[in-house]
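Missing here is one protein chain; the remaining ones are kept as they sit in the complex.
Now for subunit A:
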Amino acid sequence: MSPDELRDDQVDGPELTARLAKTWGTDKGIIGALSTVDHKVIGRRFIATAILFLFLGGLSAILMRMQLALPENRLMGPDFYNQLFTMHGTTMMFLFGVPIGEAFAVYLVPLMVGTRNIAFPRLNAYAYYVYVFGGLLIWVAFVLNIGPDVGWFAYVPLSGPEYSPGKRADFWAQMITFTEVSGIAVAISVIVTVFKFRAPGMTLDRIPLFVWAELINSFVIIFALPAVVTASATLMMDRLVGTHFFNPAEGGDALLYQHLFWFFGHPEVYIIFLPATGWVSAIVVTFSRRQAFGYIALVLSLIATGFLSFGLWVHHMFTTGLPQLGASFFTASSMLIAIPNGIQIFCWIATLWDGRPVFRTPLLFIVGFFFIFVAGGLSGIMLASVPLDTQVHDTFFVVAHFHYVLIGGNVFPLIGAVYYWFPKFTGRMMSERLGKWHFWLAFIGFNATFFPMHILGLMGMPRRVYTYLPEMGWGSLNLFTSLGAALFFASFVLFLYNIVSSARRGAVAGPNPWNAGTLEWASASPPRPQNFDRIPVVTNREPLWAHRDDLPVVAGLSVENREQLVTTVTDARADLRETTPEPSIWPFIAAIATAILFIGSMFTPWALVWGSVPLALALMGWFWPKPSTEDER
């Protein structure tokens, strides 16, 4: 930085705000929009895209429920039904479940740790575009009737070259690679943001619980996702260039695929759940008006959950004939994970118990989460037992269980989180009246949909069947379930209406409408491009409660360059002023080049060769530095 460069200890007030907004702002127009590296812009797009996929996944579920409402229904045939349940599971797990947690991290973590942008903002922008292209790829394929029909897990040999000729399974495999590249990139950006860009004084025991949850989640992602990338890449190779990883006739093994898939697939449940624990903690603390009960216990539970999530994958494979010793070990570890989850639930209840809870809409959804997630956890304990799992394997009992866990553990907290942070995102409040209607519709609709599935499963109704005979006696429960699903879907329509109408006409929120204690509420609503005019200094877990009138801050950063304060990993001592990258179109171009490479490699392995040329050129454009005043000297 030039010695005569303007710094924020030389200017104050509205002038400082305006100058910083100019330095950190994004150009107008389509090029500006595609070049932005502002974590808030990317985060908003990420959240909106993930929620769009939630709606698409929900729509496919409604179509399935319409088909299953009556026995021997002829609304659709088995081929289309196979595509529907594949798209439903794939969308919900890969295009909604994993990205939504990361999307909130992209938006909120930099604000909550008190910095101006995420680490590696261009990588973050690239990750978003890669995710969008992966989602588009599979949904365009579905619309064109060449979508995958092999289930969200795409087990071999069904998904292999012999039983799935054509390109349907390839669309699934390449979409996985797209979204996982995106997931790993965001995870690394989040980890480095938390490690190196925390506000001075934000020691490890002052990090907000949401940030802890996203940090642990990011670690789980970088350890788990390489497994599914390997699974999808080797599946592609078996299909495209004739490798034999999963072909028993040539020394391969179909179960190897399941091990690879579930080594990722079970941690994925926690990749979906961990960010939700962060939403729950933030909402419970704010609406209880007290600090979290058992902060250390909550953090240790998050870490334990992250570790244990890797020791459970075989409980998805109990019926594949594995050795007894392995089954016993994975039964034990599957039951063990209930302990950290139980600790978290009790800490949240204790926080509410000892606080002065205010039951606004965000907290209502968290209370709904308690009921639904605990019910899902109880059926999970049942399924961790080999004899019961063997009995109800591949029945609707399992469907009921994981929807209780995933919707209870992710979607209910997510809705609470949207109501909670909507004022920060938009500057306006969502309607409380509609919010309460939304909650009761969703809670009743959810339970009406999924509770009967337990009974259907115990009655023997298998998963993934497109119809059933009237004599089976499943008709009335299926009709009830489908009506419940319609109610549940209607609650989301109301949610969407509330979002749209509140964004336009909601009450003006102000910087901190809930009187919360964490740093994101120290910024304007919505935050300006620079997030904070001066970087806060943290002395407490809830800095805004500790310093209502005189927030301590750092001064001395550049006003004309995009400087961020870098701190030390454990005790967050201020260490460096580092310049963060400017907006650039190259991450977008690199994502297009990546898409060309991935899509091309569905058809020819040579796409890896010629497709790498534009990618390499785009990466060079991305990394090549712009001339600076320092270069001229």
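Heads up, the rule we're going with is that a contact is a pair of C-beta atoms (placed from the backbone, for glycine too) under 8 Å apart; a residue touches a chain by one contact, two chains touch by 3 or more; residues count from 1.
Quick note on the criterion: contacts and distances are computed from a predicted model.
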The complex's invisible chain, by UniProt name, from "NADH-quinone oxidoreductase subunit J", "Heme/copper-type cytochrome/quinol oxidase, subunit 3", "ABC transporter permease" or "Pyruvate dehydrogenase E1 component subunit alpha": "Heme/copper-type cytochrome/quinol oxidase, subunit 3"
Sole contact to the chain not displayed, among A:Thr17, A:Asn73 or A:Thr203: A:Thr17
Which of A:Thr49, A:Asn512 or A:Thr594 contacts the chain that the document leaves out: A:Asn512
Residue of A:Val41, A:Val106, A:Ala119 or A:Ile499 touching the missing chain in the full complex: A:Ala119
Where the unshown chain meets subunit A, residue by residue: 1, 7, 9, 14, 17, 119-120, 123, 184, 187-189, 191-192, 195-197, 200, 222-223, 225-227, 229-230, 234, 237-238, 241-245, 247, 250-253, 256, 259-260, 263, 358, 360, 429, 507-515, 522-525, 528, 532-537, 544, 549-557, 565-566, 568-569, 574-579, 616, 619-620, 623-625, 627, 630-632
